[in-house]
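Of the protein chains in this complex, all but one are displayed in their positions.
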Amino acid sequence: METSEMKVDGNAIGGLLREIFTMEMTTAETTCAGCGAVHAVGHVDVYVNAPGVVVRCPSCEQVLMRIVQGRGRYWVDLRGTRCLEFIAAP
Amino acid sequence: MAWKVDLMGFISRGFRGKRRDNVSSARVPPGQHVVADFPVLSAGPTPRPALDEWTFSIVGEIDEPKRWTWKEFRALPSETVTKDIHCVTKWSKLDTSWKGVSMDTLLEGVESAADFATVFSDGGYTTNLPLDDLTGSKAWVVYEFDGQPLHPEHGGPVRLLVPHLYFWKSAKWVRGITLQNEEQPGFWESNGYHMRGDPWREQRYWGD
Partner (left out) sequence: MWQVAEVAELIPETPRVASLVLKVPDWPGHDAGQHVDVRLTAEDGYQAQRSYSIASPPEESRLAITVERLEDGEVSPYLVGEVKVGDRIELRGPIGGYFVWKAGDAHPLLLIAGGSGVVPLMAMLRHRSAAAAKPPARMLYSSRKLEDVIYKEELDRLAAAGDGLAVTHVLTRAQPPGWKGYARRIDREMVSDVAWPEEPAPLVFICGPTSFVETAGGLLVDLGYDPSWIKTERFGATGG
C-alpha cells in the first residue's frame, strides 16, 4: 500500500480531538512552527497508522502535533504548532 | 444470595475482529497477539533516498566517525537471522527472516566511552537505546525481509532491527546512530512511550 494512501486529514481525528479539547477542533486553525503556514485542522495531514497519531503541516511536512494514548492517559505534543486558533463556544 | 456483577462493557454481537491468536506462549509477551500479516505503521511520508547518495554513519562521542556508502555497506559481512518481533500496538509476528549487517560488525573497532545511542532516520524519526541493547548479537541493520529487498513501506532500503525491544525501536529508513553520554528521548519516547521498551516487562508507556 502506498503511504500516500495512508495519509488522511484532521477530519479523521475529529472524535479524538474532541476527547481532549472538549470543543469542535476541525475548524481550528494551526500555525506551523516550522514554516508559518496556517491550515484548518480538517485540512492538515494526519497519520493514524502509527503507535500514536502524527499530524503534519501540508505545506512543509513538519510535525504539528503528536498524540499518544495509553494506560488511561493522553500525551499531546503541540511544539510543532506555534499557535492554535479556534472559536469559543457561545 | 449470590450477586453476579457484570463487569463486561458493551459487546458487539458476532464481531471477532482480524485474526489474532491470543495464544499464551513463551514466545508471546504479555498483552500481545500473533498476526499472520505484516502491518504497516507510518508516522509520515515514506522517504525515498537515492542509493547513490545514501550513507550509514556512526557519529557523536566517537574518536573517528564512521560512514559507509551503499556499495560499501552492502560489501560488509552479512547475516540472515530469524526473529520474533513485537509491536507496541499489540501485534507480534513470529519467525520473521531478515538479512543485514550486525551492529557488532558496524561498531567493531569503534573507540567510544558513550553508553547510549540515538538512532536517526530519513524523514526525521529518532529512537534512543542504551549501547548495550545494540551490541552482543542483539541488533542488525537490515536490507532484506523474507528473502526480498526490504520494501519502502517496511523501512527499505535499510532499517534497524532490535527484536528484543518493542518494534518502534527498530527504526525504519535508518541512516545512522549518534553515540551519546546521556540518553536523549527519541520521537516516541519524548511523547509517552517508554524509554527502554522491553516487551517482556510490558514497558509500553512512561511509568510502566
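Letters are used for the chains, namely A and B, taken in the order the chains are written, and counting of residues starts over at 1 for each.
Keep this in mind: a contact is a pair of C-beta atoms (placed from the backbone, for glycine too) under 8 Å apart; a residue touches a chain by one contact, two chains touch by 3 or more.
From a predicted model like this one, the values you see are computed outputs, not experimental measurements.
Residues of chain B that touch the chain left out of view are 9-18, 20, 22.
Think of the hidden chain as still there; on chain A it touches residues 1-2, 4-12, 14-15, 18-19, 24, 26-27, 40-43, 48-49.
Keep in mind that, in the parts below, only the chains that are shown with their structure count from here on.
Centroids of chain A and chain B (each the mean of its C-alpha atoms) stand 25 Å apart. Residue ranges of chain B in contact with chain A, taken from their complex: 39-46, 87-89, 124, 152-153, 168, 187-188, 190-193, 204-208.
Residue ranges on chain A touching chain B, taken from their complex, read 1-4, 6-7, 47, 49-52, 54, 56, 61, 63, 66, 68, 70-71, 73, 75, 77.
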